[in-house]
Every structure is written in C-alpha cells, then in structure tokens.
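Note that this complex is displayed minus one protein chain, with the remaining chains in position.
Here the chain labels run A and B in written order, and each chain numbers its own residues starting at 1.
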Amino acid sequence: MSTREFQVIPRVDVDGTAVDGEQLEISMGPQHPSTHGVFRMDLKLDGERVARLKPVFGYLHRNHEKIGESTTYLGSMPYTDRLDYFCSLTNNWAYALAVEKLAGLQAPERAEYIRVITAELTRLQNHASLAGFLLQDMGASGTPLMYAFREREKILDLFESLTGARMMCNYMRFGGCRCDLPAGWILEARGVVERFPRFLDEFQALLDGNEILMSRTQGVGVLPAALAVNAGITGPMLRASGVNYDLRKVDRYGIYDRFSFKVPIGDHGDVYDRYMVRVLEMRESLKILDQALRDIPDGPILDPKAKLRGFRPKPGEAYGRIESPKGELGFYLISDGSPNPYRYRVRPPSFINLTLLEDLCLGHQVADVVVILGSVDIVLGEVDR
Amino acid sequence: MNLPGHGILKGLAETARNFVGSYVSKDRLVTVQYPEERLPSKEAARNFPFLVYDGEDWEKGLRCVACQICEKECPPKCITIVKDTLRKPDYVGKLQFQPKLFDIDISVCMSCQICVEVCPFDAIKMDNEFELSGCDRFEQLLLHKRQLAKPNEYYQRIHPIEAAEVDGRLNVEKAKAQAKAGAGKK
Partner (left out) sequence: MESLEQIKIWTETAVAGARLQLVTNPGPSGQHSLLVDNDHAAAVARFFLEDARLRLDYASNVTGIDWPEAVLQEKRKVKQTIEGVEREIEETIERRRPGFLEVVYHLYSMALKQGPVILRLRTGDRGAQARLPSLTPIWRGAEFQEREVFDLFGVVFEGHPDLRRILMWDGFKDFPMRKDYAPPQESGAGREPAQ
C-alpha cells in the first residue's frame, strides 16, 4: 500500500462545537425508513429543534467513475441505469448526449422523439413516486403511495415492452436508440397518457386541500432564491423558489423547442411549493407527451456514423447535461483516443441539492427534517454513485 | 365557506371511491393472485442470457463459435469462454470453432443485454425465466454450457417476433449457401 505524507487537515467534527449538556446528539440513519436510502444525518437537537445537521453519505459508493475509466463507452451505459435508479432512461439520455457531443454524432428525428417520450414518461413516474413517498413520510400510511405506484406500474409496463426491462433499461445508444418501438406501443402509450389526468385529478382531490398536509408543509423549509442559485440547486427545488431555469427551455437540447409547455414556478420556496411544482410538472409532461405521440415521424433510429464495437472518439472533452426529474444531470467525459474514457464524471443533482439541507432544517423540529428531506428528492444511487 | 376538516373529508371520499371501486372496476384492482394467476410476459422482457442450438443435438447444433466478442464486451465480465481445438460445421456447413467451456456467472450478470447486441452469430439470446431460486449461493449461480443451451423452439416460444426475424435471416443465408453448393457441383 502506498503511503503519502500530507499535512493533517483539522477535522471539523460534529462534536467540534461546545455541547452545553442540554443538547441531544442523534444519528438519524443510515438504516431509516424515511431517509430515502442509506443516508445518515448527524443531528444536534435543542429539545425538539434542530441546532445542527450534518449529512453523511457514501454508504452506497460503488466507484462508478473509476469503473467508467476501465470500461468501454458502451459498457458504461448499463451502469448509468443504476445511478438514479428511478429514472434510468433520463440517465441514459444524459450519457448518450455527452458522448454524442464528444464524438460529433447526431441522433435522427425519430430517435429524438422516442427520447422525449421516454424522458417525459420517466418524469411522470418519478414525480408520482415522489409525491407518494413524501406523503408516506408524513404519515399517510401508504394510500397516496399506493395510488402513485398503481400508475407507475402502467408506465413501467410500457418500458418493459419497449426496452425489455422495467427499471434498468439500457436503451439509449450513441447516435440514437437501441431498438425501434414495437407494434402497438404508441397506442398503448397514448392510452396511459389519456388516463393519467384522471389519476392526477383524484390525487389532487385527495391531497391538495388536506389540512394536515398544508399545515405540515407550508412555511416549512423555505429556500430563498438567491441562496438556491448560489448553491447550485437545480430542478423542481430551484423552480419552487421562484427561479425560472429549466434546461429544456434554456439549452433546448434534443427537440424540446418544438413542444409548447409551461414551466411551473413557485412563490414561497417551501415544501408545499416543491410538492405542487412537481404535480404541475406532471401536467406539463402530459402535454408534451400528447404532442410527441401525435407527431412522431417514421425513420431510422440510429445515426449511420455510429459504431457499436470499436468506438474510439477523437481526443477531446465534452460536458453534456439534461433536465432530469431531479435536476441538472450532466456527464463530463475526457477522451484520449482509446476505447475507454480518460475521465468519466457524473454531475449528480441529488448530491448538490443536499448542500443546503442544514440551512433548510435549522430551527425546525425533527419531524420537519423528514418532510424537508423528502421534498429535496434524493436517490442515494446518484448521491453516492 | 370551507368547514375545518373539509380537505380531509374530501380525501376520505376519494379513498372510499378507490376502495369500493377495486371490487367493481378492473382498472382499480391492480393485484394479481400470483402464483395461481400469472401475467403474460412481454415479448421483449429479458432476464439472463442463454445459448441457442438448432435441431435436436445440443452440442452439434450450438450456434456459438467461441469468437469471444460477448466476453470482451460484457461490462461486469461475467462470461468465461475457453475455445476448443476441435471444429464443427455450422448451419451452412462451414467449419467453425466451438466453445469447450462457456460459463455465465449469473450472480454478476446485470442483464444489460450487450452480449446479445454484439453477437454476430445470433448464438446468445436473452431468456425471461425469473423463477430461479434455490438453496445454493455459489455453485448454482454459475451456469455452464449444458444449462445455458436451449433449443431454437424455446426461443421461438418466448420471443416470437424476434425469433422469426432471426430465422428469416438465417434461412436466407442457408439458401444462398445451398445454391452456391448446388452451382459448384454442376
């Protein structure tokens, strides 16, 4: 084992601050039903109020980036499924986009439409799951979660008939998609999209006016817009604080500039706004899906210049990013001309959105910590990679 | 005027509607009494790979020619192939290598299906068998050539559309080779 002599960095410990004998130190996690994965928070409590919160993670660290350096570009695609394991198709798209920028490939039109359709379906099922999990954490004992998962199953069935797997899809390729839509898939997808608004209406009737939900989430975990921008927060958490920054409108990657949809912006930046922004985003995704399923053209699904085996992009680097359901998901790749990347970096939205967890929770009660963490929407596969 | 508790009552009405509805409408009843009732599997569904053989004899009809492309492309490196020195004729009669050892470690395999995509000989395909539980954690999870080899009829049963496309292509190749052989004889 190699030894390295470096200057010792003084450790800033949770115990570094003076404990006055009245504060309680609690480690919440890593095994905890409400922390959305193996995630730990070191809390220092003053009675029931949070005085200090330090998030600790790395329990699911699988050195994805190091494995990416010893695997070919194609071989890393199934590993990207497992980053944010709820949204494997958007992970695939972000990676394919970065490699296409690196190698100068362009996906044909039908492939771009398929990408938009699968990405919006992924957004629907992710936001539905999030709404379900948030309500579960608040004590709704599974009813909204069950309804959300009932709809999610329909979307996962669509993914299974298209890609072969419900969650670990491995579907995008550099320059397009792996295989074409099977016969009848568009009709089935249209059926799911047409029945979804009824579920959303029922879901909103169940929850939006609910007094318990409103008193537990309104005014809790308020995130000011300037702090959110400076801390690199992206996704629905940023938009709930009033900042209009959606990569689908800013970068206009893929063919998103052909679809007309709105971007919901929140007013207060509290947990209720984050929940409502996601519900409204589901409605906007349905609009995009309607348009995409109607307009999808025929044609090839893979760039003719794309190669499956022996893919060696020219030396250079590229950063490609998309609006995943959790925020900005980016891939930074450096190629040195060999079949494996020299550096493979994932910019994980959940990891960076956790920066402000302490700021949001200070002064709140422990029960609010659970609700605020739920509204950040983290998936540990992405936080730890 | 909204009574206090109005939101909660509305929510309870929704729950009641879903609960009663699950007895009358198929849309609201989402469970299936597995294992007595099973959902039909989708055409594209995949789990672990298997090797296809044509005809009756699994050794003579095995399509795999031990080119080792799937071994190289497999991301977690779960396939182990050892080439045999003896060669055997393939479906058009050309002499090809064959694998002496073909092992897949299904405790490592992540069902990514890259091996199927890169195989030039349509020799390895994805199975959709998922009821694989047993009592051994080690030996049982390393599948050997004999366990992996399944007939083409099985492939046609689980993935009919895909198998029809593969068969069509292979039959065209076979016809071309027979025509060439027939012309050569003359």
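The rule is simple: a residue touches a chain if its C-beta (ideal position, glycine included) is under 8 Å from a C-beta of that chain, and two chains touch if they have at least 3 such contacts.
Treat the numbers as computed from the prediction; the structure is a model and nothing was measured.
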| item | value |
| --- | --- |
| Touching partners, among the displayed chains, of the absent chain | A |
| Hidden partner chain, touching residue among A:Met77, A:Leu102 or A:Leu213 | A:Leu102 |
| Chain not shown: contacting residue from A:Thr80, A:Ser285 or A:Ser335 | A:Ser335 |
| Option touching the unshown chain, where A:Gly29, A:Gly235 or A:Pro313 are the choices | A:Pro313 |
| Which of A:His127, A:Arg347 or A:His364 contacts the chain that the document leaves out | A:Arg347 |
| Contact set of chain A toward the excluded chain (per top definition) | 1-7, 9, 11-12, 57-58, 61, 63, 65-66, 101-104, 227, 229-233, 243, 245, 250, 313-319, 321, 328, 330, 332, 334-335, 343, 345, 347, 351-352, 354-356, 384 |
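By our rule, only the chains that are shown with their structure count from here on.
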| item | value |
| --- | --- |
| Chain B partner contacts - residues on chain A that touch it in the complex | 71-72, 74-79, 81, 143, 147, 150, 153, 157, 160-165, 168, 170, 178-179, 182, 195, 202, 205-214, 308-309 |
| Residue numbers on chain B that touch chain A, as the complex places them | 4-8, 10-11, 14-15, 17-18, 27, 30, 42-46, 69, 73-75, 110-114, 117-118, 126, 161 |
